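Below you'll find the structure, written out as structure tokens, and then a few comments.
For this depiction, one protein chain was excluded, whereas all remaining protein chains were kept in their positions.
In this document, chain identifiers A and B correspond to the written order of the chains, with residue numbering beginning at 1 in each.
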Amino acid sequence: MSKYGIVLTTFENEKQAEPVINEIIKNKLAACIQEIKIKSHYIWKDELCHDDEILVLIKTRKEVYPELEKKLLELHPYETPEILMVDAEKGSKAYLAWIDEQTGKG
Amino acid sequence: MSKYGIVLTTFENEKQAEPVINEIIKNKLAACIQEIKIKSHYIWKDELCHDDEILVLIKTRKEVYPELEKKLLELHPYETPEILMVDAEKGSKAYLAWIDEQTGKG
Partner (left out) sequence: MSKYGIVLTTFENEKQAEPVINEIIKNKLAACIQEIKIKSHYIWKDELCHDDEILVLIKTRKEVYPELEKKLLELHPYETPEILMVDAEKGSKAYLAWIDEQTGKG
């Protein structure tokens, strides 16, 4: 496992996502955040739902994950937002150094 | 490694993807499935191909992976569909509990 991770969450739309994204970046909890248009399928309160959403990929350092999760739970409008982190096993030296720098470790 | 994973596969289009997606969710083999429009590049039978496809991200529990893989291979129209699983090293407590619940473990 490395020191770096990619955190995934989703929002209803860009308007809902972007204030949270800006807040996370300004608080140095991520180096880069990417938005992707998706269609989500899931069962919520016994009903099969099909919604357009925005998937957000947050590239960060694992050391800040607890604070990032806390900030997401604080700012997120969903009752139970998706928050998952995937290990970034490897990366180019310069890019990882940039993540360090952008998340207050550089 | 955690108990949770994200399984990736692809389909030609939404029409092809959605019956399989609904089947997986109804069989409690995933909590949430996300569709993303992509362009794929690969060599197939010595020819460099460039196709519009749908990438599907399946958020689930690793314990059901063998059954999920079997179901995907059974239902998938491709000869050799992409089926990869990535470890979800961390996640928010409530979201992981929701995955447990949606995949028959709650």
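Assume a contact is a pair of C-beta atoms (placed from the backbone, for glycine too) under 8 Å apart; a residue touches a chain by one contact, two chains touch by 3 or more.
Since the structure is predicted, the reported quantities are computational estimates derived from the model, not experimental observations.
K.L.:
Considering the whole complex, which of B:38, B:75 or B:94 touches the chain not shown?
P.N.:
B:38
K.L.:
Which listed residue (A:7, A:68 or A:86) would be found touching the missing chain in the intact complex?
P.N.:
Only one listed residue reaches the unshown chain, and that is A:86.
K.L.:
Which listed residue, B:23, B:67 or B:82, touches the chain dropped from view?
P.N.:
B:82
K.L.:
Can you name the residues of subunit A that touch the chain not displayed here?
P.N.:
Residues in contact with the chain left out: 4, 6, 14, 18, 21-22, 25-26, 31-37, 57, 59, 86-92, 94-95, 98, 102.
K.L.:
Please give every residue of subunit B in contact with the chain that is not shown.
P.N.:
Residues in contact with the chain left out: 1, 5, 8, 10, 36-43, 48, 53, 55, 65, 69, 72-73, 80-87.
The rule is simple: only the chains that are shown with their structure count from here on.
K.L.:
Please report how many Å separate the Cα centroid of subunit A from that of subunit B, as a whole number.
P.N.:
20
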